[in-house]
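Here the complex is missing a single protein chain, while all its other protein chains stay put.
As written, the chains take the letters A, B and C, and residue 1 is the first residue of each chain.
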Amino acid sequence: MNLVEKILARASGRARVTPGEVVIADVDRILLHDLSCYLTAKVLEEEVRQPVRYPERVVVVFDHHFSPPTEEQARMLQANRAWAQRHGVHLFDCGSGNIHHVALHAGFIQPGTVVVGSDSHTPVHGTVGCFATGLGNYSHAALGLPFGKAWFRVPELVRIEVEGTTRPGVTARDVALFLTGQIGEGGMIYRALEFAGPYVEGLEVFDRWLFPLIAVDVGAKSGHVQPDERTLNFLAELTGHRPEAVRGDGDDVAEVLGWEVSGLEPQVACPPTVGNVHPVSEVAGVPIQWAELGGHGGGRLQDIRLAAQVLRGRHVHPGVRFNVVPSSRWVFTQALREGLVEELHRAGATWFPPSAGSNQAINMGALAEDEAMVSTHARNFPGRNGSGRMYLASALTVAASAVAGCLSDPREFVR
Amino acid sequence: MKAQVRGRCWVFGDNVPTDAIVRSHLITRPMDEIRRHVLEGLNPRFPREVQADDVVVAGRHFGQSSGRAIAVRALKATGVGCVVAESFARTFYRNAFEMGLPILECPGITGLVSEGDVLTVDLEEGSVVNETTGGRAQATPIPPFLRRMLEAGGIIPIARQLAEGVDR
Amino acid sequence: MPTFVEKVLARAAGLAEVAPGQIVDVEPDLYMSHSASWRCIRALERLGTDRLYDPSRIAMVMDHISPARTAKTADDQRLCREFAARHGIAKFWDVDAGIAHLVLMEEGLVRPGMVIIGTDSHSTIYGALGAFGTGVGFSEVTATWVTGKLWMKVPGSLRVDIEGRMSPGVTAKDLMLWLIGQLTADGATYLSVEFHGSYPASLTVSERMTMCNLAMELGAKNAYVPPDDVTRAYLAERGVPPGAYEEVFPDPEAQYVRTVAVEVSQLEPQVACPHTVDNVRPIGEVAGTRVDQVFIGSCANAKYDDLVEAARILKGRRVAPGVRLLVTPASRQVVAQIVRDGTYAALLEAGALITNPGCGACAGDGGAMADGEVTFSTANRNFQGRMGSYRSEIYLGSPATAAATAVRGAITDPREFL
Partner (left out) sequence: MMEERVGGRCVRFGDSVNTDVIIPGRYLVSIDPVELAEHAFEPLGPEVQAKVRSAPVIVAGANFGCGSAREQAATCLIGAGVRAVVARSFARVFFRNCINTGLLAVECPAAVEAAQDGDEVWVDHREGLVEVAGRSFRFAPYPESLRRILESGGLIPYLKQVLATQAR
């Protein structure tokens, strides 16, 4: 069995499972953010009327708001706090960081487990070798919270093998964007993805992170990297506890796709969709007014360090506002210790509280018509950020564009 | 669950995100308000003129992006009888059955219909008949597990049975 | 014999002298508009002219909502940016700069003897540098853009003589709240408030800003601290030499409507209770009141000194469980300072949520409360509904009291931590 089948078989109490069959599996972790917690709790309280069976498995992170701008939103958070307290679930209030980064940093994600969440990018946790996927509020309210279970149709597994050595200025984010464009939105509906090959295996864990992250954007159910020594060391360092890993047997895959990325240019996902990916040379020169490090795929320490490489000795273009949103308090504190907060501030960037940042423009990130933002965020669909256009790119490209005032190839800035 | 839905169709393209079904800033509003803005960015006439039992037809990967269940709830609140698409984003697909909105995957459907055609959709057989043109298409039949959910009106009524393994 | 305001308005009106009650046309030296600038631009469109009297006197700072969270606000802000570019308005600061008042003072644009109008009522703050600052409506700023002139009624003056040294943990904010409690919210309506004596002379410009800022809550038209070496040093640090301004002092024989003498040695920390700024109690009477949120921000108390004061209490301690501590530094410069000296790290490690600089929760940009919630705030207003629900409450006090309150989760005398 492959990794997904092994995890789902274990979780559903079966000797083996095969693609296509429906299983009812135990879930080890349920992740809810501020918006979905509210809606899920409402369904649970009003329609299901059952207690939360395993509160210790439930993690709520307020990340879309770093501070409620309206009374209506304050009420929603107040209701969430009361609900979390009543049921004894884990709560991380505003300013803790992005839901997925917080959950991982706080040690809630372990290899071989079933992780479900209302956020569609929940598959990102497959980075450490778990089966992770996004479910709707009704799944959580009807089965997850009251019974600790979820139904799954066992997916077919597709292995994506990436090899090659990228050139300086080309990052894991560029490779991930490139794959999104190659596979296409919806190209992998209902399937699970295994990211493999020397390129992916050679990456540090927080760079591998960027691959399972794209699973949902190509329509997949989940994405993972087989856990290895690096994964286990990473988790041991994070939590002080070295977990056991489950690995797939390797043969049970429906399809194997391969890419060689040595010659790759930096990539940009252009409006209106995540799959509309172009090499930076095709879009360089498009004026931008906003730049942001943040979101599920950005705001990592790695991103902040990369941006600092570009901004060292330079200043943000006067026509651009550059927002930096750390992915968690840990990252923020570490960036402060490394002097990166001062460095980026001095270069003209503005620091924001750890959160989802401009995702859906709840505290920030609404654009005027004809304005454009380049960011490390995961989505660029129209309507999420006011009237403007969103471009997605690597931290290097975001920083380089912030300096130039238009989409720019970061290789001109880092050598 | 009705066995058949008959109504005018509204046609949308590929990769329609949930953000386009319900825009982000509306999600905390009352459903009565949200309903009046469903899919308005793609077709402003839709929320104003949609009638009970109308059929939404879409291309590939309908309902991608955020897994917000409110996208399904809002579509349901417009009175739409069912959604027929080339394919669905998986969270949308789950949400639809879990909330009792009939949907059918029907490869080739977008080539068969034009906006405003009258369709008859048989949910049990999975057949789609374009009464305006006489064309027909066969959808992937709804798997028994999900059909049961749909017949129950969603996941909540059968949750206990599922959890206790009556299904096995 | 003229007071400060009579001298400064006479100069700006081109008259030898003016008397209280007289209506004069003055030529302000600087016109500040904040996030309301788009309204000024729309009013200008209604006027049907594009001719500005003197673009170099126009200053715009996008501080109240920073950055935008709706397309409408984003459009309004873009309108301001484009207007500034089109008219060559060099004194334009975007959403990342901070609170307008602070930005203008830090940039050395506010100088003794100047007459400054602003679309913000707390424009009285410019008195901290010996300037005349007053709040006006946006239509008035628009009219001044075009004509360079504005009518003003010369106010009478209130003189406050303040002597003594305060004990540690008691600040200029406590003094002002106490004074507002004593004189009430309209104790200085239409009046120019002058602060004299050894106490204001002993303060930093930052603390003087707090005093002149809060004078607005007495109903004052403007406020004033006589310029001195502290003022000159502040300006010199910002590249403004003494020759670049003319200090204005009241005549020793000046006529005041009222004179108040205050001795501050025995003053305790003070708290303004809901829902008016003059509902002031000594800390002992409200200590123990449970809070959900603490906000350290606003033009009253989010300056460098204020955040250092708060951090002194928070360093090595943690915000009480269940309490949110929201810190919004006043400006980019303040952020740079607190990052450099470790204050930022101390606040962060104590559990504070530090936002980007700006008006923040004081202007309704974050920090909203649900029914029944309570915020302790270092801002200058606690009116019903100002931070969310009409059924929530705001208590006002100093940064030190705010920090102590955050640690305990209930209103706390900061002297317990010093």
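Going forward, a residue touches a chain if its C-beta (ideal position, glycine included) is under 8 Å from a C-beta of that chain, and two chains touch if they have at least 3 such contacts.
Computed from a predicted structure; not experimentally measured.
> Could you run through the displayed chains and say which ones the absent chain touches?
Every shown chain touched by the left-out chain: C.
> Which candidate, C:Ala43, C:Ile89, C:Leu179 or C:Met209, sits in contact with the chain we can't see?
Missing-chain contact among the listed residues: C:Ala43.
> Per the definition of touch given earlier, which of C:Thr3, C:Ser66 or C:Thr119 contacts the omitted chain?
Only one listed residue reaches the unshown chain, and that is C:Thr119.
> Over the whole complex, note the residues of chain C touching the chain we left out.
23, 36, 39, 42-43, 46-49, 70, 72-73, 76, 118-121, 123, 135-140, 142-143, 146-147, 151, 185-186, 189-190, 219, 221, 276, 278, 363-364, 381, 383-386, 390
Definition applied: only the chains that are shown with their structure count from here on.
> Among the chains, which one keeps its Cα centre farthest from the Cα centre of chain B?
It is C whose centre lies farthest from that of chain B.
> CA centre of chain A versus CA centre of chain B: separation in Å?
From the centre of chain A to the centre of chain B is 27 Å.
> Distance-wise, how many Å sit between the C-alpha centres of chain A and chain C, to the nearest whole number?
Centres of chain A and chain C (C-alpha means) sit 41 Å apart.
> Return the residues of chain B touching two or more other chains; collapse runs of consecutive numbers into ranges.
Correct list: 25.
> Can you list the residues of chain A that touch 2 or more other chains?
Answer for chain A, listing residues that touch two or more other chains: 73, 361-362.
> Where on chain C does chain A make contact in their complex?
Touch residues, chain C against chain A: 67-71, 73-75, 77-78, 94-96, 324, 326, 332, 335-336, 339-340, 344-345, 348-349, 353-357, 361, 364-371, 373, 388-389.
> Can you list the residues on chain A that touch chain C in the complex?
For chain A paired with chain C, touching residues are 66-71, 73-75, 77-78, 93-95, 290, 321, 323, 329, 332-333, 336-337, 341-342, 345-346, 348, 350-353, 361-369, 371, 386-388.
> Within the complex, which stretch of chain A touches chain B?
It is residues 22, 24, 35-36, 39, 43, 47-48, 72-73, 76, 118-120, 134-139, 141-143, 146-147, 149, 151, 153, 185-186, 189-190, 216-217, 219-221, 273, 275, 360-362, 379, 381-384 of chain A that touch chain B.
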